[in-house]
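Here the complex is missing a single protein chain, while all its other protein chains stay put.
And then subunit A:
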Amino acid sequence: MLVTRRIKDVAAFAEPGDAGWARFEPVRIDMIAAPLVMQPTEYIRNSWQGREYGADPGLEVAAVHDGLRWAVRVSWTGVSPGGTDFPDALALALPVRGNPVLMLMGAEDAPIHFLRWQANKPGVKSQLATGIGQSTNSGPELDCSARALARDGRWHVVITRVLGSRGDVAPLEAGGKTGIGFAVWRGGNDERGGIKAFSIDWAELVLDA
């Protein structure tokens, strides 16, 4: 269970290097390689057969909110050298409505809202998924940010967003409860798309009132 403690102001916490984060014990999230059978095309299954990917990155998460804004700090091992074809990346998933299955990336009537950070681009991308291979390039608009720090082979990324819900923005309320999922791509290993490490099921995410 990932408990989001309420604090006075999350502004400073937008920086992954902020000393304030030390006060919050991170939670370890187990991740596995997205199985080959789940890869949507034969080409991907055949070309990744016997190739290592999605190694457990030792993902750790802590989160805080101040009644208006939520900040989550995610750390994992796997900083790729520069100049690779694909970027290191992180996505966090929140259900929008209708109990979507995380592993299936949602469904038409049960979308999943992703916030995605990637090492070669500033900021964070909002995406909506309604199934495998069915995520849109532009998800619902919301006020969000991402800052990253690479230290000792580990990425430390803070993603922040406003609380509340609107349209396809996944609901996140003070005093509320929802699920959260994660995916990590190691760009240096050509990981992209469904070739990734991911948390199999929703972890419970609780926000202090």
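FYI, a contact is a pair of C-beta atoms (placed from the backbone, for glycine too) under 8 Å apart; a residue touches a chain by one contact, two chains touch by 3 or more; residues count from 1.
In this section, contacts and distances are computed from a predicted model.
Engineer: What is the protein name, per UniProt, of the chain that does not appear here: "4Fe-4S ferredoxin-type domain-containing protein", "ABC-type quaternary amine transporter", "Fe-S cluster assembly ATPase SufC" or "2-oxoglutarate oxidoreductase subunit KorB"?
Structural biologist: Missing chain, UniProt protein name: "4Fe-4S ferredoxin-type domain-containing protein".
Engineer: Using the document's definition of touch, tell me which of A:E25, A:E52, A:D85 or A:D152 contacts the absent chain.
Structural biologist: Only one listed residue reaches the unshown chain, and that is A:D85.
Engineer: Which residue from A:T4, A:Q39 or A:N189 sits in contact with the chain not drawn here?
Structural biologist: Reading the full complex, the residue touching the unseen chain is A:Q39.
Engineer: Of the residues listed, A:G58, A:P140, A:G176 or A:G193, which one is in contact with the missing chain?
Structural biologist: Candidates A:G58, A:P140, A:G176 or A:G193; residue touching the omitted chain: A:G193.
Engineer: At which residues does subunit A meet the chain that is not included here?
Structural biologist: 39-44, 46-47, 85, 132-133, 137, 192-194
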